[in-house]
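One structure, as structure tokens, below. Some questions next.
Note that one protein chain of the assembly has been removed; the remaining protein chains are unaltered in position.
Per-chain numbering from 1; labels A and B assigned in written order.
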Amino acid sequence: MAVRGTSVLTRIAQAIPVLFGVIVISFVLTRALPGDPAVQFAGIMATPETIEETRAKLGLDKPLPEQFMVYLGQLFQGDLGQSVSTGRPVLTELASRLPASLELTLSALLLSCLVAVPLGVLAATRPGSWIDQICRLLVTMGVSLPTFFTGVMLIYIFYYLLGVSPSPLGRLDFIYLDPPHVTGFFLIDAALDGDWETWFGALKQLILPAVTLALFTLAPIARMTRAAMLSALSSDYIRTARAAGLGSGRILYGYAFRNALLPVVTTLGMVFSFVLGANVLVEKVFAWPGIGSYAVEALIVSDYAAVQGFVLAMAFLFVFLNLVIDLAYSLIDPRFGTSGK
Amino acid sequence: MLSIKGLSVAFRTRNGEVNAVKGIDFELAKGERLGIVGESGSGKSVTSYALMRILDAGGQIKAGDAIYSGIDLRNASERDMRDIRGREISMIFQNPRAALNPIRKVGHQIEDVLRRHSRATRHNAKAKAIEALEAVKIRDAAARYEAYPFELSGGMCQRVVIALALACDPKLIIADEPTTGLDITTQKAVMDLVDDLVRARGMSSILITHDLGLASQYCDRIVVMKDGLIVEAGDPVTLFTDPQHAYTRKLVNATPRRTGSIRALLPESERTELAPHVVGQKPLIDVVNLAKTYQGKSGPVHAVKKISFTIHEGESVGLVGESGCGKSTTSSMLVRLLDATSGSIFYRGEDIASLPAASFARHPLRSKIQMVFQDATDSLNPRFTARQAIADPLYRLMGMRGDTVIKRTEELAEMTGFPAHLLDRFPHQLSGGQKARVGIARALATEPDFLILDEPTAALDVSIQALVLNLLADLRVRLGISYLFVSHDLNVVRLLCDHVIVMQNGAIVESGPVATVMETPQHAYTRELLSAAPQAPEREIA
Partner (left out) sequence: MNKIVSSASDAASVQVATANGPVTPAKSKSGAFAHLIYVLRENPVTGIAFAMFGILIFAAIFGPMIVPYDPLATDASSVLQPPSFAHWFGTDNLGRDVFSRVVVATRLDLVISVAAVALSFVIGSFLGAVAGYRGGWTDITLNRVLDTIMAFPLFVLAMGVVAALGNSVANIIYATAIINIPFYARLVRAEVNIRRNAGFTLAAKLSGNSDARILAFHIFPNALPPMMVQVSLNLGWAILNAAGLSFIGLGVRPPTPEWGIMVAEGANFIVSGEWWLALFPGLSLMIAVLTFNLMGDGLRDIVDPRRRT
């Protein structure tokens, strides 16, 4: 276990230069944004002098490396700048909208894992059966469908044609009040408050976007589970277990599945990358007030601090998620960090 | 206790049905040790898999009976088979580390088997597992119980696999090539262990192997298989001294032994005259204080510790040792793929060790020293035809172009017995022996003086090995080249080499003319190696 402990610490330490690189890249990217922020901040009635004043006040007249050091300093104090369009600190904006995105993403991932993993396992243990064909069909279709298209089509079918879904206008219909803020997750907060009407309202709004996102992540998870399970089932140690008479329950779940989990957990890392991107699209389709739609609006008006903050926040979130995945991996695989891998 | 009658096994493949076993009969009595010997494709492993009913999805018993103590193995339900496996009949496989669940402690894996067959409860499972580990002579069993497979050596893993197989006291154990890939001394230790346990517990055993010598040492009776059929059966001594079937004779001849010449490996009809090769007086290669040290995780690792030896013109020197002794590192340095840490390698007086390996590829001396690799499959580029593989050094080192290349390629193919009409095939379309010939032809393309052969026949069937060894003997007479023959098999080295060097832990422990070393070994390790080699019964030289 000591080896694993130090390996985990090494992983964390390795993430630091990556985070630094992320900060550099996002700084460079957003300094290259079109539009002059000094002009924007100075306002419509600005004269060239006031624009220069604003520029100096924002520190935009200093050379780039110096601007970067200032920026770093601000970051360490948690200052991500002001949003041009709303005037509020970017950090506050992001923090207030993050729970919405997380609730959507996490429910979608949970949903897709609950479907994809058993599907993949069943497909691997019954090769050639109808379940296997369905799995393969789902996988091929799933990676071909554009997320925004599925979202739009689902709205058409369930809202327009069948009328079962509420109109796609955000997290909660206007007849409900937001539940008292504890975590920011409506489902959790409403349950904690005992307000079941609001709970159902939130759930109804969440279903369609979550399913859209889940359909997107279903395919790679199912594909990897199936492949990993097939590979595990045909390996030498399964042959030994069978030759020793171990029953199919033990062999299947104990030995093969745990080994198959390893590449699946690694795939989850990649899936997270895609899902955080697809999040942006789904939030736009369903008018979900998360950080994705915030970023899209900010991009259109060249609100550079907001975009910078968004990119940075997403990257940090992603690095953090990958660390969590590495941690989960180290719990399953005792070879983690040793040369035995 | 086991009776097989008319057993046929077939596989469904994309190209139709393939018959792996075509109707075989044999019996096994209680306490008897049977050996099933055959080369690749003979169906020997498939037979045992069929018995245990653990064939691949496409495999099926087409005909015949397999009766074990009155139980019909062919028609038993899967549930009954699961009870039989592990408790009545057990199996151990080759490649022991891969045979264990990599993410589960070995002790727990043994417990799983014990509890499955109700030989232990939750409370005493751990104790019984440790007992099982002690039965296979694992020291410090309680600590090993907690180990994962990646923390154990190959030999240790094989012991664990044996412990797993014997945990529930089965009556029959099937060992499918259990020692392939293990060092010769480890091989002896493992086989002796299994033999002792089988005898002590009054079990029957089936040993499946390609090594007739190994089977003759550890089995009461041997069955020889070829192409899915049994060609002969009998006790080892009779098989060796008086084989009836032509194939058995071929196998017996091809098994390298303590005595006999290299031509004796071949079938009688093919034993042409072999002229003696000439060993010159002048040294070709002079190795002086050659050393190689790596930076390991816990300090420096001395892979090769200041060794010195000489190879004369036309001489064949054998380099023998087990894995980790430094022989591969030495041969890599000699062929200049690896830089030495210190020391010299003189080729006709010029120190080539001082020339860096990274730039040696374009040096004029590159063509003089060449190598034949162990695994012919790995050493041939899958995208190159045989012709392209052989021609590559002709283009790069000999500066040949056009028709000259074609002519020389065909010349080399003919010299190594490679059929010219196969020159445009890819490696995956060639057999093991054919690939070995391509490797040799390529190495000879640049007319080297010195050829390093790194276990060139280790991956080949024994009858093909006989052909390749004879080819090498013919070539050195014809071309006058020197060999450094690296091997773990002393019997093979004896057949081909004039002089032998024994290495252990990076140092040379013994060196001398091959006859002297083999008959009167001075060093304890040499003696250990000699006694570990499987002893086949000697037959009279025909």
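Assorted remarks:
Criterion: a residue touches a chain if its C-beta (ideal position, glycine included) is under 8 Å from a C-beta of that chain, and two chains touch if they have at least 3 such contacts.
This is a predicted model, so every value here is computed, not measured.
Of the listed positions B:Gly181, B:Gly234, B:Gly324 or B:Gly512, the one in contact with the omitted chain in the full complex is B:Gly181. Annotation: of B:Arg258, B:Arg271, B:Arg348 or B:Arg396, B:Arg396 touches the absent chain (contact as defined above).
Counting the whole complex, the residues of chain A in touch with the unshown chain are 17-19, 21-22, 25-26, 29-30, 32-34, 140-141, 143-149, 152-153, 155-156, 159-160, 167-168, 272-278, 280-281, 284-285, 295-296, 299-300, 302, 307, 310-311, 314-315, 318-319. For chain B, the residues in touch with the chain missing from this view are 11-13, 15, 18, 20, 39-43, 45-46, 49, 55-56, 58-59, 93-94, 176-177, 180-181, 210, 227, 335, 337, 358, 361-362, 366-367, 370-371, 373-375, 378-384, 389, 392-393, 396-397, 419, 421-422, 424-426, 428-434, 439, 442-443, 445-446, 458-459, 461, 463-464, 467.
Keep this in mind: only the chains that are shown with their structure count from here on.
Per-chain CA centroids place chain A at a distance of 51 Å from chain B. For chain B in complex with chain A, the touching residues are 52, 54, 57, 82-87, 90-91, 93, 95, 98-104, 112-113, 116-117, 148, 150-151, 161, 164-165.
Residues 127, 235-237, 239-248, 250, 254-255, 258-259, 262, 332-335, 338, 340 of chain A touch chain B in their complex.
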